[in-house]
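A protein chain is absent from this complex, but the other protein chains hold their places.
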Amino acid sequence: MTLLAVHDLAVARGGLRTVEGVSFTLAAGQALILRGPNGIGKTTLLRTVAGLQPPIAGRIDMPEDTVAYAAHADGLKGALTVAENLRFWSRVFGGGDLAPALAAMDLVALADRPAAALSAGQKRRLGLARLLVARRPLWVLDEPTVSLDAASVARFADMVRAHLAAGGAALIATHIDLGLEARVLDLTPFKAKAVRAARPAGFNEAFA
Amino acid sequence: MSIWEYANPVKFMRTSGAVLPWVVAGAAVCTVTGLAWGFLTPEDYRQGSTVKIVFLHVPAAMMAINVWVMMLVASLIWLIRRHHVSALAAKAAAPVGAVMTVIGLVTGAVWGQPMWGTWWEWDPRLTSFLILLLFYLGYIALWSAVEDPDSAADLTSVLCLVGSVFALLSRYAVLFWNQGLHQGASLSVQSGERMSAVYRYPLYLTMLGFGLLFLSLLLVRTRTEIRRRRLAALQAREMRA
């Protein structure tokens, strides 16, 4: 079953095209790793797939309510405890139990601690545990392993593997090797080219 | 051939460049003739020579409202059909409308002083124009605060929509709040003759002149905005290359 099909996608950041002509599909049980130098538009592409911004060109096909998105910011409230933060997102996404999510990211001992008292890595783990309670089939992850230690990266890789085995899919922008059975898509060849001729377009070219 | 073709920037630049000199000339002729004619009209038996400020006051006040309506229409076109020229025209119109509002307020104060014995009166019409000025200022401030041009166009358009509803609402709320001493509309189709023809014809001329003046300022400013966007695009390309 295909969860996500991207056709000839072009995205823009700050009014400038970053990548264009990107096409890929993602079926249940598959993961796709996005690679490419800084500024190529990985984050923009992921935000577009998550539906946070419209594509400049091309098409994204997927069923409704498919995506669970996780980015640099974890969406945590420092004044709430770990369990409260997780419970909130679980309720919003109509989702799953807290206990397995806490266990998967080794947060059980921290459950009653205010999120403000967590270290950066622990916050990250809580942000990733949110994916489990969201119960969405497609995970769209932007540099998920930032500030995680080696053991936590391994835990995270296990979590993704279990998600894929259960019929999920994942689209991940990362620079480290997670040891996943995953295809890799390098965005470098898709870098948007400068507009060719200046004359014919004239004043129209200023408007993407 | 549809009217939307003029929403194409190239086409707009070509057409507006061709008509601009004529519009400017028309605005100059109408405004200057109208104002001079108005200045030569006889003095009003009740208001004396102060009545002559009507030739600035009424057209400016009329344009203050019309410009906002034009911005509302342009914003709707942008939100529905995504024509960039429309959004830029709304942006270009706002400062002109704000200045028209200020002219209306200042000439009103200058007129009100000898008539009512005070520079400022919290009369419903004056108050409504002051509120309109606040909406203009908010709109202009929002345009200048948002960096991404398309986001700015979207946000200001939504603000213009909400603002239009509330400007209208405020207009009636203010009527409820204070019945004023402003004279009724000077020109009105339904209520028959309020103003003698001596004043009416030069007033029509200045109103036409102000309309053309706005049109020429709008064209010039929209052309500037389009050029600015193109410049930004060229610079961005330069940086990337």
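As written, the chains take the letters A and B, and residue 1 is the first residue of each chain.
Everything below uses one rule, namely that a residue touches a chain if its C-beta (ideal position, glycine included) is under 8 Å from a C-beta of that chain, and two chains touch if they have at least 3 such contacts.
Heads up, the rule we're going with is that contacts and distances are computed from a predicted model.
S.K.: The chain dropped from view, which UniProt name applies: "Lipoprotein", "Aldehyde dehydrogenase DhaS", "Carbohydrate ABC transporter membrane protein 2, CUT1 family" or "Heme exporter protein B"?
M.R.: "Heme exporter protein B"
S.K.: Could you tell me which shown chains are touched by the chain that is not displayed?
M.R.: Over the full assembly, the chain not pictured touches A, B.
S.K.: Out of B:16, B:86 or B:170, point to the residue that touches the absent chain in the complete complex.
M.R.: If we include the chain that is not displayed, B:170 is the one touching it.
S.K.: Of A:79, A:120, A:162 or A:176, which sits in contact with the chain we cannot see?
M.R.: In the full complex, the listed residue that touches the missing chain is A:79.
S.K.: Residue-wise, where is chain B in contact with the chain that is not depicted?
M.R.: The missing chain touches chain B at positions 131, 134-135, 137-138, 141-142, 145-146, 151, 154-155, 158-159, 161-163, 166-167, 169-170, 173-174, 176-177.
S.K.: Applying the definition given at the start, please give the residues of chain A touching the unseen chain.
M.R.: Residues in contact with the chain left out: 47, 50-54, 65, 67-69, 71-77, 79-80, 84, 87-89, 91-94, 130.
Basically, only the chains that are shown with their structure count from here on.
S.K.: Which positions of chain B touch chain A when the two form their complex?
M.R.: On the chain B side, the touching residues are 8-10, 12-13, 84, 147-150, 226-227, 229-230, 232-234, 236-237, 240-241.
S.K.: Can you name the residues of chain A that touch chain B in the complex?
M.R.: 14-16, 194-195, 198, 202-207
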